[in-house]
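One structure below.
What you see is the complex with one protein chain gone and the rest in place.
Here is subunit A:
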Amino acid sequence: MFLKFQETELVAEIWDCLEHVTDPELDEPVTDMGFVEKISVDQQDNRVEVEFRLPTYWCSPNFAFLMAFDIHNAVSRLPWVTGVGVTLNDHCFADRVNEGVNGGRNFASVFSEFCEGENLDAVRLKFLEKAYMRRQEVMLLALKAKGYPAAEIIGMTLEGFDAVKFCDPVSAKEKPRYRSLLMSRGLAESPSDPAFPTWKGERLTEGELGDYMARLRGVRINMEFNGALCRGLQSTRYKEVEIGKDGPGLIDFIQNRVPPRDVDRNPLATT
């Protein structure tokens, strides 16, 4: 019983760390998207196995590789973890992804070999830029909705941005995510830095804001198309997941895969 309890704690810790792994195209955590199907910890040697599945058999292999690598990296960083296995299920390139992520080779060379010589870091950076634009648009639209005039928005400092309270759940969720990208990319560091630079670190003028917003909207329309399809497709595919022979685990409960107890199915319960 204690061991079971302890395993649940460890699985929860892994789940938390996977919340920082995003689908590169959608900029949504793989956990929120319901991609992570199974996490198990071998308590003899603290080895972790993570299984994930994407909305369709055909999802881009590039993205599948990126997510597999990121899951592997994120779990490996936990101090108590001694080894990580990542398995992608039911995908047209599952074998190659699984071999690539677990084969002990350098991820950049695996990625380059399987994805037409593409550069892993360059692809990551491309998606980070899109994520930045998308998060930024959410904040800009929220400020507009609050009645901030263009001049005030483009002149806003990080300190000023920090002071704005966003009540709607989407903006409230996106605010720290936008801020963390600003910081990690060095786009705004001190409180007096402008809060809304472009990805290249340029400041916008008041006259440029309209066109810039149209560009951000374009990026979102593209990303949202895949996002809407993915969310829809994923909701059907995951209904097929079966509960393991040991009964439901933490992930099954988080993913809402545990069916409610149905008294009507048991004739004895009603008689």
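Everything that follows uses one rule, which is that a residue touches a chain if its C-beta (ideal position, glycine included) is under 8 Å from a C-beta of that chain, and two chains touch if they have at least 3 such contacts; residues count from 1.
To be clear about the criterion, contacts and distances are computed from a predicted model.
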item: UniProt protein name of the chain not shown, from "Amidohydrolase", "Glycerol acyltransferase", "Carbohydrate ABC transporter permease" or "Nitrogenase iron-molybdenum cofactor biosynthesis protein NifE"; value: "Amidohydrolase"
item: From A:92, A:108, A:125 or A:151, residue that would touch the chain that is not displayed; value: A:92
item: Of A:52, A:114, A:161 or A:212, the residue in touch with the unshown chain; value: A:114
item: Absent-chain interface as seen on subunit A, which is shown; value: 55-61, 92-93, 114-116, 213-215, 217-219, 221-226, 228-229, 232-233, 235-237
